[in-house]
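The complex appears here minus one protein chain, its other protein chains still in place.
Chains: A and B, in written order; residue numbering restarts at 1 for each.
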Amino acid sequence: MKQDFLNEINQDSFEFVGVKEKEAVFGTKPIGFYRDVFKRFFKRKTAIVALSIIGLLLIYSLIMPLFYPFDATMAEPDYRFAKPRNFLSNGSYSKTIGLNEFDLLRSIGISVLDVDGEYGKELITWEQADSSDFQPILKSEDTVLEGFGESSHQNGKKVRIDSYLEVGFVYKTISTDEYLQILEWEQNNGKNVIYPMVDRYSWFFDDFQNDFRQRPPEYTQNANYWFEISSWSRTPVKFDDDSLQANYLVFNQDEQSISDKDKIIHNALNGSIPNKGDILKYQISDNNVTVRVLSYNYFIYRNGTVPAFWMGLNDQGQDIFTRLASGLRMSLLLAFLVAIISMVLGVLVGAVCGFYGGTVDLIVNRVQDVLVGVPTIVVVSLIYLHFVLTGKIPIFVGLILGFVLFAWVGYARLVRTQFFRFKQQEYVLASKTLGAKNKRLMFKHIFPNTLGTLITQFALAIPVTILMEVVLYFLNILQLGNGGATLGILINEGAVAMSSQPHIIFWPVAVFALIMLSFNMLGNSLRDAFDPNQRGK
Amino acid sequence: MNTDLDDNKTVLRVNNLKQYFKRGRSINKAVDGISFDIKKGEVFGLVGESGCGKTTTGRAVIGLYKATGGDVYLHDRRIIASPQDYTDSVDIEKARSDNKLSFQQKSTTAIQMIFQDPISSLNPRMNVFDIIAEGLIIRGIKDRDLLKQKVFQTLELVGLLQEHASRYPHEFSGGQRQRIGIARAIILEPEVLIADEPVSALDVSIQAQVINLMNDLRKKVGLTILFIAHNLSVVKYFSDRIAVMYMGKIVEQARTEQLFAKPCHPYTRALISAIPYPDPLLENQRQRIVYNPLLEHNYAVDKPYMRELEKDKGHYVYCNDIEYAKIDVSFNK
Partner (left out) sequence: MDTLKYTLKRLGLMLLTLFIIFTIIFVLIKLLPTSLYDSLSAADKAKWDALGYNNPIIVQYGTYLKNIITRWDWGYSWNIKLGQTSTSLFLDRMVPTVLVNLFSFIIAVPIGLLLGILIAQKKNKWQDQVYGVVIIFFIALPSFVFAFLLQYFLAFQLGWLPIRMEPINLVSGWFDPLMLLSMVLPVLAMAIPIIASTSRSVRAELSEQLGSEYMLLARAKGLTKRQATFRHCFKNAMVPILPILIGMFILNFSAGSIVIERIFSIPGTGLLYLDALTTRDYDVFMVVSMFFVFASLLSGLVSDLSFSYLDPRIKVR
C-alpha cells in the first residue's frame, strides 16, 4: 500500500537540487604554528616572570660591573669582614663581645680625634668618641656572657658594629715618597690618614703577674691598640674618670746615635730631626717607614672613593659583587655552550637513528646505555685531572667536553622517539609520494615536531649544567687557580665561613637559586606553550 | 593471470604483486599475489573489509613499501620491481636490465595518492599553499608566480577559494581538507590517482560532495583512478570495474554491473548482502549472508586460481574446478 502511495506522487514535481556549495570566507587572520606558540607563551605569567629574572641576571652580570667603582682583581685584606653595603643593608652587624673588645672598638673614636697625639693634654671624652664619624659601635647594650671558662657569668656587651669602620687603624710599611704623597693628599683633601705611631715593642706592667712583660702579638699587630694595657688580656689602663692612657711612640734618641740613613729620612719626612719627647708619626724600618693609618681614609686616598662594597668582601678581601658577576657570566656561558653543542650533536644522532633505525640505531643505543651508566662526576673529574692539570687543555674547554659527552644523549633520545612517532604520519608518506627525498622529509616534515620539546629541553638543561658545575667546584673536585670565580667556587668559599660570615654565601646562593628558578619556570612555560593539545585555544 | 598486453588503453598493470611483512618470526602476507590492470580513464574499485590488504596494495603500487614480489607497469615501463619469485624461471640478463630501468624511474610522480585521514595527511605546520605546492617545489619549480598560478588554478578545480591558500589545515572541515589533499595530488597532473579510502572518514553528506568532485575531475582532467574503499555502495556509484579482495587475494573481479548482477564468489555475495538500502521495504526483507571461508571452500586437493567466466566475459572469479563448474551451471538458470 505504501508502495502505491509512493507511485502516485508525480516524479516531475521533484527537481534535483545539485547545490554547488559556495565556500565561506574566513573572518579571521591566518595563524602560523609558531605565532600561535608565541602568543600562548606570553600569556603565561610564569614566562614573563622567568624572562624578567633572567633579564635582570644578564644585566647584572654584563652591565652593572661597569657602574661599580671597584674591579675584580682588587683585594683588600684589611676589609675582610666588610659586610654588604647597599640599599638593603648598611654594612653593620650584631655581635656579643667582652668588655675589653668593647673598649678597643669604642676607643677608635677617641684615637681618630686625637690626630696629633695630643692625648692627655686635651682629654677626649667617650661621648665625643661616640659621636665621631669613625665610631664603629653604633649601638650597644649590657648583657651577660654565659659559660666562658671557669667563670660562668661575665659582663659583656651586645653591640651593633659598622663593619667598615671596625677596621679602624692598620700598620702599613711604605716608602718615604709615599709618605710625602699622603701628606700632600691630606692637605688637599682635608682628611687625616696618618696618625701617631704606637710604642708597640716596649714592655708593659702586668697587674696580674705584677711584673713587666712583653706585649702580646695581638697588641703589636692591631693598630687599634693605641692605649696602655694592664694585662696580657689587653685590659686597658683606665683612670678614675674612665679615660685611657695613651701609649704613643716618643722620640728619645740622642743625636749622635742616629744613623745617617735615618737622619736623611727624618729630614725628608719631618723637615728636621725630631726633638726628644716629640710624638712620632712614623717608625723607620730599613729604608722604609712603618706608619699607622686610618684605614678608611687610607682607602679613599688609594682608591678615590669610600669603601662600600655592594655585596661585601670575602675573607680574602675580594669583592663579591664583581666576582659574582664574572662567575655568573662564566657559568651562563658554559651552560649555553654545552647546551647548544650537545643539542646539535644530539639532534643529528637522534635524527639518523630515528629515521633509519636498524643496526646504527642498535649500536648507538648501546653506547648511550654505557654513557648513562658512567657517573658524570667521575668522567669530568678524570678529564680535569688528566688533561687540565697537566696543562693540555684549558679548564673551560675541558668542562665543555666533559658535559657535552653526556648531555647529547638526552637530546638524541628525545629526537629519536619523536622521529619514531612521526615517521609514519600520513603527511610524511604523502610527501614521499610527491617525490620528497629523505633529507627533505627529515628536516621539513618530521623535525619541526621535535622543536617544541627540544627547546624546552634546552631551557631545562641550562640549570642542570650549572648545578653540575656548582657541585663540582663546591666539592673541590675542580679548582680554578688564579683567584678566579665561578658560582661553585663562591658558594664553596661562603659555605666554609658560613657561621661567622654569612654574607659571603648569601648572594652567590641567591643568584644560583634565581637561575634555577627562572630557567625552570621558563622551561615549564615553554613546554606548555608548545603543547599541541592546546592549539587553537 | 589476466593481462591484456595488446590493449593499448591499459595504463597501470599490476602483476602478481606480493607484500609480506615480517613480525618477529611470523610473516604477515598482507598482499598475496594479486594482478589487475587499469585502463585509461576508468575508475577501478578495490574493495574488501578492513585488513584485507587493499591499502597495502595501494601503497605498494605507489612505491611506499618495497614490494616483496611481483611487478607493476605504468604504460610499458616497469616502475616497481621486486625479487623474482622462485617459481618463475629467471632470465638473469633481463632481470638485471629490468632492475636498472626501474631504478631510474623510481622517482616518478605520474602516480599520486589521496589519503584516508584528512587530519593526519596534511602537515599542520604548513599552510595550504605550501602543502599543495610542495610537489612542484620538489620538482624544482621555484618561480613564485608560476607556483601561485598553478596553485590557485588547482584550488579552483577542487572548489576552494584563493583566499584559503594562506590558511592552515586545522581551520578547515574534513571535507575541505580532503579537497586540499586532492588538490595536492592533481597539481602534479598524474596519470593515475590512487584514492585510498578518501571518504571513509567523512560524514555521509560530505562523502557525496567529495565523490562528485572526483567524478568531475576525472572528466575534466582525464584521470585514471584506483579507488580503494570498503563501502560497497560508494564503490558501486563511482567505479567502472571492481575487484574484491579477501585476505590478500582478489577473489572476484568484474565490471560493476556484472558484479552486482551476478556475484559468484561467496565472499562477494556476503559483502553485497550487507549493504543497507534507503528503502525501508527492501531493508526489512534484506538477509545478511555471513562468509566463513573454512566452510565454503575445500582447497585441499583442487587448487583454485583466477579464471575468466566463459559465460560472462570480463568477469573473473578465484575458484577451483568444482566451484567453477557450479558457477557455470548457475548461469544457465
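Note that in this section a contact is a pair of C-beta atoms (placed from the backbone, for glycine too) under 8 Å apart; a residue touches a chain by one contact, two chains touch by 3 or more.
These numbers were taken from a predicted model, which means no experiment stands behind them.
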Contacts of the hidden chain among displayed chains = A
Query = Which is it among A:180, A:360 or A:374 that touches the chain not included here?
reply = A:374
Query = Looking at A:144, A:344 or A:495, which makes contact with the chain not pictured?
reply = A:495
Chain not shown: contacting residue from A:145, A:174 or A:477 = A:477
Remark   = Those residues of chain A that touch the unshown chain are 46, 369-370, 373-375, 377-379, 381-382, 385-386, 390, 463, 467, 471, 474-477, 495, 498-499, 502, 505, 509, 512-513, 516-517, 519-521, 524
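The definition used in the following text is that only the chains that are shown with their structure count from here on.
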Interchain centroid distance [CA atoms averaged], chain A/chain B, Å = 70
Message = Show me the residue ranges of chain A that touch chain B in the complex, using the header's touch definition.
response = 2-3, 20-21, 23, 25-26, 30-33, 425-427, 429-437, 440, 445, 448, 532, 535-536
Task = Give every residue of chain B touching chain A within the complex, in rising order.
result = 59, 62-64, 107, 109, 111-113, 115-117, 120-125, 127, 134-135, 138-139, 159-161, 163-164, 166-168, 170-171, 176, 181, 184, 188, 209, 281
